[in-house]
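Excerpt of the complex: some chains, original placement.
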Amino acid sequence: MWFSSDNAAPAAPAVLEALARANEGPAGSYGADPWTARATALVREIFEAPEAVVLPVVTGTAANSLALATLCPPWAAICCHEHAHVQEDECGAPIFYTGGATLWLIPGAHARIDPEALERRLAQACHAGVHNVQRGAVTVTQATELGTLYRPADLRRIADIAGAWDLPLHMDGARFANAAARLGVSPAELTWKAGVQALSLGATKNGALGVEAVVFFGEEAERRGWEFELRRKRGGHLLSKMRYASAQLAAWLEDGLWLELAARANAAADRLAEGLRASGLAQIPHPVEANMVFPTLPRAVHARLQAAGARYYPWPHEPAPDGPDDEPIGCRLVCAWNTADEDIDAFLAALRG
Amino acid sequence: MWFSSDNAAPAAPAVLEALARANEGPAGSYGADPWTARATALVREIFEAPEAVVLPVVTGTAANSLALATLCPPWAAICCHEHAHVQEDECGAPIFYTGGATLWLIPGAHARIDPEALERRLAQACHAGVHNVQRGAVTVTQATELGTLYRPADLRRIADIAGAWDLPLHMDGARFANAAARLGVSPAELTWKAGVQALSLGATKNGALGVEAVVFFGEEAERRGWEFELRRKRGGHLLSKMRYASAQLAAWLEDGLWLELAARANAAADRLAEGLRASGLAQIPHPVEANMVFPTLPRAVHARLQAAGARYYPWPHEPAPDGPDDEPIGCRLVCAWNTADEDIDAFLAALRG
């Protein structure tokens, strides 16, 4: 009963097998190998973007930070949701990689940036000219940190607001697959067609051992790609045996596996949410649109779950150690590509007591 | 006939198999898993250093840069050999991670730092006080970039010079295994017993898919380890599914595999060097002490080798496109854990024409 994170899950068998296949004989290093070429070709095809530049790294933090550093100068600000991963969980990596950019925290329900709040923030900025941090870039997380989604029109709205100030739009797609699988919309429509210029496409949480691809779209893709390559090397993120990262990526994208794995994780979250609702014990304050559920449960129920061996994190904060049995306490439950119905059902059984 | 780099080689079967074994069920993320604990225990045991802090990352550039950032403040200098990897092949990564430290380039035959030159450089430094970059740290590469070795007494001499200025000694051990296998000296004697306080222990070039461990020794290990952890996270180098890096590392260290693989690569280099010498066509200006040979060959011989499909790099520079047949041109030949005798013999046959 592990619902702590999708990164607690193992890799999908097809991804692991690809590693074994890639382990034959010598190969060019630093990306000069057929697996890297194949991964690039797959991303271009799937995103209908023949000009896209595709650059693998091993963590989402690296993908986001390096991409944002390519988009935003040191003296400017990146607008992100106030609970975005780049703000809350990367120990300042985007600040480090940009050379000192600022994060402007934009509110918004369900971890989605409120377009009006973004518009206001950008309009109010820089009233003192050179004395102020300048406008730099906008980043959204898809699926969001609360397991909700932006529709193409939502993204377009944000891209237009950014574009009015000539700012690029980046997407932290650590769970992009979950979004794409759920919405049934083409990857192109969820990215460059909606104004996204750079995507961190995450495979790690969804069946890989550890690989994310930064994808640059559009006219500036080549220029940004080269700058990214220099920053990636300089950040120690250029893998000598790149084939092993690329082979994962290629296997994950091949034949729609990435969407299939994501759909399984999403379905698991649906089953879990349904069970929680049916139990009459849970409040679920956010729409369940990806592979995560954030129920509020009475303290006593948490105690039962933990006693039964369920693993998950309280959310958004660790609760006080003591309190009344009926005190509502939030938590985060994350399903993965391999979350078994049995585990969900065991969790729900433990929940009901 | 691939002699271009040891990172063109695949992973050793035992390492790959360990990945498959690590792929069972859920595991704690970010290092809270049994494989990471096992890798740490193995390093501590092998290096006879129960206090050592062991921190895996995926590239040597990351290992070196993050370690050096922990040892050297932004306003100071890292003394390295003038042809060190940190200087020549990391696109300034140590400068980036330290926040702007300088590299002081120390000469020395066969890519080994000349202790007297180091001593002089440190003594002359900082004569203008606050106006000068300060003394910061010393780093050596073992085996060196020219495939030569430091003996324990060589290291102790350098550590003492560094210590006289209160500077820590770091070792870039991308090919530490090759050194340890060749010298038949204990890992402890090659590191902390000789004054090394931080080691980048490389597995990637020697049979892993991609993992290096930074090891801090001694009294400051814990403090430095925690600072390293923050820098690693901030650099995007903390893996969520750490188990896959650690499983590689553990399998590589288990039962002396790392030394066995390195010994094979070293023996291949010996066979190659012997054949080169026997051919009467090659000059070999540097001792062959690890898994690399740097012969100088006539231009016509290079043409023959390339026609036969041999892959390797000219060294230290790309030669002019044209020249006389007997023009001596240097090159680098790197053997790996899996370099086959057949490949060496085919190379030598092509060489002889």
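As written, the chains take the letters A and B, and residue 1 is the first residue of each chain.
Just so we're on the same page, a contact is a pair of C-beta atoms (placed from the backbone, for glycine too) under 8 Å apart; a residue touches a chain by one contact, two chains touch by 3 or more.
All of these numbers come straight from a predicted model, not from anything done at the bench.
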All chains are the same sequence, and 2 are placed; what is the full number of copies?
-> 4
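Operating definition for what follows: only the chains that are shown with their structure count from here on.
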Chain A and chain B, separation of their C-alpha mean positions in angstrom = 34
In the complex, go through chain A and note every residue touching chain B.
-> 2, 4-5, 7-11, 16, 19-20, 22-29, 57-66, 90-93, 96-97, 204-205, 209-210, 230, 233-241, 244-245, 311
